[in-house]
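Have a look at this one before I ask anything.
One protein chain is absent from this view; the other protein chains keep their places.
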């Protein structure tokens, strides 16, 4: 979008952008500029950066963990009742990342703060919506693709559905969640926002032999 | 200290029954021709001897440092009743595992002076030892890929020039002229912004240096005991009295010199001297030969790689030390992957060359990337250790300085900055700044 | 050189009729070029089999003596069959399959393969003996470089082209339970057994087809091959990689596999973490050492059998066979069947020996030990085997020599649990015995893998907590039958001949080396270079050891082998490098910078704008109006918890107990050796909430360092640290009109100086974006605000600042302008104005360091530094001639060229119109007003004066406080 396209007057409309270049067509979605491209390929990559992402820190194996429902290493959708529609990822020992629909970060943060307070433990909540880039790989070949850039064993014996781990992906520290969708193998990957474009490009390159394609953003919740 | 040795008296025991050596048979084109025509055998280069019960000096470690120390003790100071104890074969440690790069373009004045002396000794070593060590002064380039390393190159250059050492910072175009295979375009991930060019640097035949010193030391009466491991050092009343070896010998001696790399902590521990040293593997690798296309030595500190091409056409690669301390010399796949990736960043046309062999040596790293040389709190126990990744470059000057230190019982000026006491005194050497762009 | 377009394609003079085991496709013919002439081949042919079929027998010239060399092993190892193919050097032409249009050339020949001028070296051979380099060219010293240039011309190898494209190479990881290296009968049987026991198996075969030696065997052998191959095919748990080779085994069964036959990529390195490794490389046939053993026409029995059975190529017309084993006998039968006349069979088991081969350009006759001389064009030798134990050695096993079988055998007692051996490397026996052994080993490998998996996977956090526990694996080891070792006569050499064909090292050279005192096998290797060539010792090592043993009077067992090191097979740099994975980082404003002509600066992983055309103009605009800079890479740590102040007091040299909410403070961190580590400002946003900034390059280090203090020294402190560097886009709005610009876009923050003073922090809305953090700080020395805003809105806010400030003349400025501004202001940069030994007081931090704090990191060393005095100091300097900017790193010298300091930063100041510097100087020179001499890189000396402040512009700091 060139500078000339902008109007100097009129109310300020804030536009949020993912760090990952989006293929045409660009469409607005709840204040974000996202790709409206649709792909029917067997292996796809989707930029989910607009989703809300809130980090929680609290003692491992304590009341907060019980409320969130996901221990370290696992992701869960059936966490606290207040967190309906979210995916709670046990991303570190005493560390969680809660993924939620676009635009809900504020509510989720408050709900989580409530959980922490109720637990009576030393815990903190930080909104990282703008701090992380988030991608979904979807397709049976997604494990073969990941096996080109990640040294962790992707077999069911080690990382079954619901597994969450942090490791090096294409030489970048990346959080990976095995999150099969509709019986199809799928992975969520998130990394520091500033390296999002790098990670997406590396995955597209590694996926070329499997016919990977970009599927634009849809708001399926999480 | 004076020599108690009878000099040349015991030289007649040559195993093959040749006439006694006079500093060995001279090597020359003429003698080569004579031998070619007559078919006669060459004399033994270095002999084995039975162990004596005592020596004036016992040197632990039969690499270039130990052998050079022995050679200069005999040649410069007349101290000939010297034994070099080597647990494997001579040159089997760092001396035979390094990438044979020589240079003197260090960062600190004391470092530059020291290594410059070493390069000077190397330049005349073939003639001194009558053994062609094939010192090939084809120039040494340290590439800068960012402002910070370019600044360090300039720093080194300016210090070098003030010490009379030939160094200059050159631009990408001049670099390209010296190394046409290098990708000097500005669009690479690590563009070449310039380089520290050091014409006296180059490569040498590392084994030949070991054998040349061994032959020279042998000719002066030094005993070289291979396959002899030191298992204990006797200390009485704060002074060294002898060493014990794995074949059950006890050798009495007032002076023990620790000239080991990779094992310096273990040997010093035997004398009760603790060390500010951590041992790390340093890996290297060699490719199959191709027709020579690379004259200069290329180093990139940012990419942690150095490359040279031998007279046999092989490319020799090295990198920084392994990421964790270890006594393992097994080598790693990550090293091979990393070095190949970085070489191709620099010279993308080499992707079809093949890596043939990789190996590792041990480096004793000190907190300030500078050696530890001279006496220790234990009387008669000297160290010449902590060489990090620079040991081979310093072989001749270390031998010369350690011999001086032992003969005169005090460290000569050229190594005065490198004493063991500097760590507790908080007087670290400033070479730390240049270490990131080493080799 | 003749152009092939005019030459007739050369046909197949030596091609036999169809053979039962052949791998060529006779129905198709392809054309390629050899030294400029066109040749024909069938798909499935190797380059060498096609050339041999056409009657060619000389493929290269040797290293030192330029002797003609032909086929020896007819496989990957063949030392005389390394050729240049297009721009690829040293291609193993007896392994590489012909492709249509290949341009194949011989290496190391001048002017041609048939007439090689350097062959005169052969005449001079007696003078080029062992170690001749070391013995000559010593004096005069000045001539050595000239000699060396000549030596380099003689290098025996192919060429690399500077135009070679870096192809698409690739990598992947694999986690099989069992990795089997070698797809011969034992490897296949072991793979099948392991798979049937439930293991996931990766089976790797170096050749193009599974089967090993069965492929060139008799009908029975081929039938067994077909049966085993079918079993492999029908096991879904087995993945087969052919034309692939295991290059090395590293710690914890980390194994590199080079895969070569892929559609999408040139080559792929598979990095395997195997739970069990089954080593099944078979045996390598050993050449025999005798005079003339390198003549074209002398070949191993396996080479002759491969040529006949796989490629239907007749190896010669009239043959002598030296046989010590059944393989040699089988070669006799194959040769007869192929119509080769058998002139003589010398049976080594009955003491017969070959002592010499004669001929020019190829074998013409052979002499036996009994003095008989037989005319022939082919000599086939079958004198024994070498076990290629490299992978076992890499796993720590030392092979032991067994004289009764004339080979080194692995010692299973010294092999780790995860490594097992099958097939020829483990022992001999009938095919049934080998299969039975491999079957048991395969099952045992699967059992051990399952045990290890149980141990490793049991407690993984990624497995569901409520999942059924994995079944306990079988614990009883599978009984493994003993493999017999077949007796074999010890045959290594009869007369002097070549030991290392690629290095041109003869047995005479080895003996000479021993006599000269190089009397251990390692010294002999280094002195002669035997075993150091491209075959990596697989052909040469045992003969070398045998000859050294004979020369020293020691046994072969006492002599021992040299160390086998990775690579097991040479591997391309392209495959090792794979795709380049070098993460880079961009700020949200990067698209704008690119559109507006920013010159990119690579700063670690970040790509940043260095300037937008004219950095000096950017500086002037900041000093007079307003500029904005993208400072997103500044490290940011979100600190929360009741103990943050304690943490800050520990990490910074200054005091933090009394920082009010809404205030920011500058701090410096030193390590425990007192050396300056990092600096930055930290602000207090709430009761228990702080935001810390670090240098861009120090962000990761400081975070890990903070975690280290918290986790290991103070695990009881309640602090949570979250790195938020890229959660915020950071923009510094700087210049006298920055308040005015920001005022137009900011809501909820009172920007008036009395409400929002210097060194304060506020949160509010900027350009409609909520939750922005605004710091009023002044790295540039001007009134300025650093805005940290939610990163997704970075581009939006940046563009709004540019648009809104158009009438104020707002410009973007880059890193270079910032460096100048900060130098004018005298702020030092950690790592540029300080180095790895610069302690706090040297950096001029005396007023900041609070030695009265109970403890902080680095305190003892800093206290001793203060007490000691006499340290170098960071100072401001003004060159007397203000037009001369001494380049950074210029040395400050005193009489006699003694170094007394250096310039650490220098620029022409656009504000002052003169050169300004920071530098470190010895303590005696640090006094304001001292004149020092600066040696410029061009050798000139200039004078500079030490100034009272580091800052040359507004040292009192009035401009930033307005």
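Order of writing sets the chain letters: A, B and C. Residues in each chain are counted from 1.
Quick note on the criterion: a residue touches a chain if its C-beta (ideal position, glycine included) is under 8 Å from a C-beta of that chain, and two chains touch if they have at least 3 such contacts.
Going forward, contacts and distances are computed from a predicted model.
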{"item": "Per UniProt, the name of the complex member that is left out, chosen from \"Branched-chain amino acid transport system permease protein\", \"Heme exporter protein D\", \"Sarcosine oxidase subunit delta\" or \"Methionine ABC transporter ATP-binding protein\"", "value": "\"Sarcosine oxidase subunit delta\""}
{"item": "Shown chains that the omitted chain touches within the full complex", "value": "A, B, C"}
{"item": "Which of B:54, B:241, B:326 or B:416 contacts the chain that the document leaves out", "value": "B:326"}
{"item": "Touch with the omitted chain, as defined above, among C:673, C:740, C:771 or C:803", "value": "C:673"}
{"item": "Hidden partner chain, touching residue among A:25, A:93, A:120 or A:211", "value": "A:93"}
{"item": "Of B:31, B:88, B:188 or B:278, the residue in touch with the unshown chain", "value": "B:278"}
{"item": "Of C:30, C:262, C:460 or C:829, the residue in touch with the unshown chain", "value": "C:460"}
{"item": "On chain B, residues whose C-beta touches the chain left out of the figure", "value": "263, 265-266, 274-279, 323-328, 332-334, 367, 423-426"}
{"item": "Touch list for chain A against the chain that is not drawn", "value": "72-73, 92-93, 151-152, 165-168, 173"}
{"item": "Interface residues of chain C (partner: the chain not displayed)", "value": "250-252, 254, 273, 396, 456-457, 459-462, 672-673, 704, 707-708, 711-713, 715, 854-855, 859-861, 864"}
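The rule is short, and it goes like this: only the chains that are shown with their structure count from here on.
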{"item": "Chain A-chain C separation of Cα centroids, rounded to whole Å", "value": "33"}
{"item": "Inter-centroid spacing, chain B versus chain A (mean Cα positions, whole Å)", "value": "53"}
{"item": "Touching two or more other chains - residues of chain C", "value": "271, 582, 584"}
{"item": "Touching two or more other chains - residue numbers and ranges from chain A", "value": "none"}
{"item": "Contact set on chain C toward chain A in their complex", "value": "170-175, 200, 264-265, 271, 273, 453, 457, 460-465, 467, 470, 579, 581-588, 595, 605-606, 632, 638, 640-641, 718, 720, 722-728, 767-769, 790-793, 795-796, 799-800, 802-803"}
{"item": "Partner chain C, residues of chain B touching it in the complex", "value": "16, 27-29, 31-33, 35-37, 39, 41-47, 88-92, 96, 109, 123-124, 126-127, 130-137, 145-146, 148, 151-152, 154-155, 157-159, 161-162, 169, 180-181, 189-191, 205, 207-208, 211-212, 226, 287-293, 311-313, 328, 330-333, 336-337, 339-341, 343-345, 348-359, 368, 426, 428, 430, 432-433, 435"}
{"item": "Chain C-touching residues of chain A, taken from the complex the two chains share", "value": "2-3, 6, 8, 12-19, 32, 49, 55, 57, 71-74, 90, 122, 124, 126, 128-132, 147-151, 153-155, 157-160, 162-165, 170-172, 192-195, 197-199, 202, 205-206, 208-209"}
